[in-house]
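Right after this comes chain A.
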Amino acid sequence: MSQKVIITPEAFEYMEKVTGTDGVEVRVNLPKEIIEQINEICDSFDNDPGELINVLHEAQNRFGYLPAEVQDMVAHNLHIPVAQVYGVVTFYSYFSMIPKGEHPISICVGTACYVRGAERVLEEFIKELGIKVGETTPDGRFSINCLRCVGACGLAPVVLVGDKVYGRVSPDGVKQIIAEYSS
Partner candidate 1 sequence: MAVIKTLDDLKKRQEEMKARVNLRDKAEDPESLVQVKVAMATCGIASGAKEVMEFFVTELNKRSIDAVVTQTGCMGYCFAEPTVEITLPGKEPIVFGYVDVKKADEIIERYIKEGELVDGIIPQNYNTI
Partner candidate 2 sequence: MIELTIDKKKVRVEKGTTILKAARQAGIEIPTLCHYELCDMGIENKPGGCRICVVEVEGRRNLAPSCITEAQDGMVIHTHSIRVLNARKTVLRLIISDHPFDCLVCAKSGHCDLQDLAVQFGIRSQPYVGEQSRYRKDTSPSIIRDVDKCIMCRRCEMICNEVQSVGALAAVNRGFMSVVAPAFEMNLEDSPCTYCGQCVSVCPTGALTEKDHTIEIIRALSNPSKTVVVQTAPAVRAALGEEFGMPAGTLVTGKMVSALRELGFDYVFDTDFSADLTIMEEGTELLQRVRGYLEGDSNVRLPILTSCCPGWVNFFEHNYPDLLDVPSTAKSPQQMFGAIAKSYFAEKIGVKRNDMIVVSVMPCLAKKYECQRDEFKVGGNPDVDYSISTRELASFIKQANIDFLELPDGEFDDPLGESTGAAVIFGNTGGVIEAACRTAYELYTGKKLEKVDFHELRGMDGIRSATIDFNGLELNIGIAHGLRNARKLLDEVREGKSKFHAIEVMACPGGCVGGAGQPFNHGDSGVLGKRAAALYAADQEMPIRKSHENPSIIKLYEEFLGEPGSELAHKLLHTEYFAKSNEVTIHLQG
């Protein structure tokens, strides 16, 4: 089990030559260790195109997001067009091509939370952080996401920061939550 690697913008400065299973040489803008990790993930699923979604899950777990270069490498290994990989990545809301913030904020907008005022809470986060849903603050500290029902309907409205759950959040409480993480 290799550790989590964060792909920083600098990572894309590298150029590596890789030989795929078809014997064709490819150059990818990723450093060797990341390419090796992608290969390892794809290998663990036998490079089976049917496992594309599992491969992407694993890659996103590892890297935090799915930059174009990673998708390219995955497509290469599974022998499918990269357009198809991108089509899958953009279809499922769980996959992201933007790195999440250090403290990803997820606001539940499931029905139970909605009827208990999640919309206003979301608006407040957007106002306070000055970013839209799906974006990350320029300093990389926070990102906002919406999700549908974490199943904590009894605590509605629910906000998650990372894995921590905040229940019965009111718009007034938003500032305080953000303050907990801005030191």
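How these were chosen: all candidates are chains of the complex that A comes from, given by their letters.
In the analysis below, contacts are C-beta pairs under 8 Å (C-beta built on N, C-alpha and C of every residue); 3 or more make two chains touch, one makes a residue touch a chain; residues count from 1.
In this text, all values refer to a predicted model and were calculated from it rather than measured experimentally.
Picking from 1 or 2, the partner of chain A by touch in this complex is candidate 2. Interface residues of chain A, counted against candidate 2 in their complex, comprise 22-29, 68-69, 71-73, 75-76, 80-87, 90-91, 93.
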